[in-house]
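Yeah, one chain of the complex is gone here, protein chain that is, but the others are all in their spots.
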Amino acid sequence: MLSVFLEVLRRDLLLAWRNRADVLVTLAFFTIVACLFPFGVGSESNQLRAIAPGVLWVAALLATLLSLHRIFAQDHSDGVLEQLLLSPEPAVLWALAKILAHWLTTALPLILAAPALALLFDMEQSATAVLILSLALGTPILSLLGAVGAALTLGLRGGGMLLALLVLPLFVPILIFGAGAVDAHLSGTGAAAHLLLLGGGSLGALALAPWACTAALRIAVE
Amino acid sequence: MLEVTDLACLRGDRMLFADVSLTVASGELVRIAGPNGVGKTSLLRLLCGLAVPEHGVVRWKGERIERSRDAFHREVLYLGHAAALNDLLTPHENLRFAAATHGHPTEAARCDAALARIGLEAQRDLPAKVLSQGQRRRVGLARLYLSEDVPLWILDEPFTALDVDAVKDLAAWLDAHCARGGAVVMTTHQDVPFATPLRVFDLAESAC
Partner (left out) sequence: MESAQRFSLFRYAAPNMFYPLAGRLAPMFAVAAVVLALVGLYMGFFVAPTDAVQGEVYRVIFIHVPAAWMSMFIYLVMALWSGVGVVFNTRLSAMMAQALAPTGAMFCFVALWTGALWGRPTWGAYWVWDARLTSQLLLLFLYFGFMALTAAIEDPRRADRAGAILALVGAVNVPIIYFSVTWWNTLHQGASVSLTKAPSMATTMLWAMLIMALASWAYTIAVVLWRVRGLILERERHTEWVAAELDAAEARA
């Protein structure tokens, strides 16, 4: 059973490697969106420091959103998804492997790039650390919930916009707790509550989202 | 082995066919016939459980397939229109992935033998995107040479885009599968000579 999980994970990572331009484009998008804000709101460093956590979280959210179609779209169009659904192994396993591969190839690079962007916004070191932690705990929810949205909109006309409409409202709590963690840390109340909620949310999404995702995939290939 | 009762299929809001009943015993070679658009592919997808029928039941060894989906999928192989190849992976990688996710982890040598059998040993390490239509088709079919122990084969137009020799070889392999006690349900527009008596099921009679 585990072998299917590993096999799918290995294949998706290999594909991401052969298609690494995609990963880099997502990363570049993340950076550019974050860099737009100073032009919009002014370069006053106190203000930048105040908006930095929110800006980086919104940028991460949008970058994830743009990459979501990658999880299933290719497999759907070339027929691999059908074959996976005919696999005798439980579908949640390979769905989870695909979601994990997405997280590793999309969210992880963003998390690694975030400290550099935090420098551009003149964030304090401890605040940067909290931001990284909040991203690490919160982005799995983005991948998990986003995969459900991606599966629901698979193969639809205008699927990209529709996907945004479906998942962005669901992402709001993650944004609130993610960006809020840094604010709470800076205001002295401590970020523990926010981070715990994000971690709990990740576990909850981990338990529920793969099932919704496979149900949506079965509907999509029919 | 496969038992279909009163199957009806709805596409969009058009009823494609209704009251399809069919039994496939082991050793049988069944060809689903009928003009284009009558729902042959839809029927095959219902048989392997990819689609849910509007009405009716498909049973495998007496069990409804949706009740024991994983066990049924262990015993069925479906090859559809799409070859299920990823363009960035080589035929060898695609084949091994397909076998592994279907619960048949296969050594590299066996995959190579299957590819050689279907005439693709030279393309073993090329990305699938450079293959021709016929070659892509063959990579998909190579799975048949790794799936002797899967009893039910459901094949959608397996002979399309194959040359004469490949058609002959594949027909012999399907005969061998039936002789082993397997069963084949397929669609084809070509007249292929089989040793096994071919049972033709005309879907046009059930069309709505």
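Order of writing sets the labels: A and B. Residues in every chain begin at 1.
By our rule, a contact is a pair of C-beta atoms (placed from the backbone, for glycine too) under 8 Å apart; a residue touches a chain by one contact, two chains touch by 3 or more.
Because the structure is a prediction, the values reported are computed rather than measured.
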Selected from A:13, A:51, A:104 or A:166 as touching the chain missing from the view: A:166
Residue among A:44, A:122 or A:222 that touches the chain left out of view: A:222
Subunit B residues that touch the omitted chain in the full complex: 10-15, 55, 57
Subunit A residues touching the omitted chain (full complex): 145, 148, 152-153, 156-159, 162, 165-166, 168-170, 172-173, 176-177, 180, 183-184, 201, 208, 212, 215-216, 219-220, 222
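Convention: only the chains that are shown with their structure count from here on.
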Centroid spacing, where centroids are CA-atom means, of subunit A and subunit B in whole angstrom: 37
Residue ranges of subunit B touching subunit A (in the complex, touch as defined): 45, 48-52, 70-71, 73-74, 76, 78, 80-89, 93, 97-98, 100-103, 105
Sites on subunit A touched by subunit B in the complex: 3-4, 7-8, 11, 14-15, 18-19, 74-75, 78-80, 82-90, 94, 221-222
